[in-house]
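The complex appears here minus one protein chain, its other protein chains still in place.
Then we have chain A:
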């Protein structure tokens, strides 16, 4: 798939994110927009093996959204990939909508786990990776974590376990957008030196530009072909709110919907967004 098509997917997904959050009048645009290229790379960059027509395909690769509040990017990516129709997205957060405020695996195909309470996705991924290996499947587990989420102690329990169990079928991706609700991660609770922490827990660490397909796709494709008995973490440096000028690097838009007026500006900017 060429770069133009990937960028078209990214634009569509960003538009959907803004549209559904604007319609819902609540939701989390910042951390959804920062992880768009990561999601596009996984689902459209010849990385993950999946079949929207057979969501339970046993040999599929698994994707866990540990940062469950970024549900809009997951919903729009799965819709873009053909798991379900896009028309439902605007019911986001409405009573009994399958598009719950945080992902509910029982309500939509393609959602591998119900998440939303931070810090739990990596443990689930460790269990799933152990199970897939025990079954003799070569499926890979990808997990997207928020950077603020790394403040949860359970993440490090899981990190310890992943290297202890030598899970080279597990790749964690940290959406390192450097902001959380109350401000910069380094001001709320310092994460740095972040790569050193993962190294110390026995992981291979890769740092890259989380908005560059040129960097993401080869790294993710390579991540699937490991047999080095170590889990891999990709620290993807991103911009919170990427693609919408007034949301970029603004922690105010972590969990706030744009107004109708702001949404209009957002749509026009998204079309012009330079993902490189």
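A few comments on the model shown:
The criterion applied here is as follows: a residue touches a chain if its C-beta (ideal position, glycine included) is under 8 Å from a C-beta of that chain, and two chains touch if they have at least 3 such contacts; residues count from 1.
Note that contacts and distances are computed from a predicted model.
For the chain of the complex excluded from view, the name given in UniProt is "1-deoxy-D-xylulose-5-phosphate synthase" [choices: "1-deoxy-D-xylulose-5-phosphate synthase", "ABC transporter permease subunit", "Ion-translocating oxidoreductase complex subunit D" or "Fumarate reductase subunit D"]. Within the whole complex, the absent chain has one touching residue among A:57, A:105 or A:189, and that is A:105. Touch with the chain that is not drawn comes from one residue among A:16, A:123, A:185 or A:238, which is A:123.
Within the complete assembly, A:161 is the residue of A:70, A:161 or A:233 that touches the hidden chain. For the chain left out of this panel, the touching residue among A:24, A:38, A:132 or A:194 is A:132.
Residue-level contact of chain A with the missing chain is found at 58, 62, 104-106, 112-117, 119-120, 122-132, 134-135, 153-154, 157-158, 160-161, 164-165.
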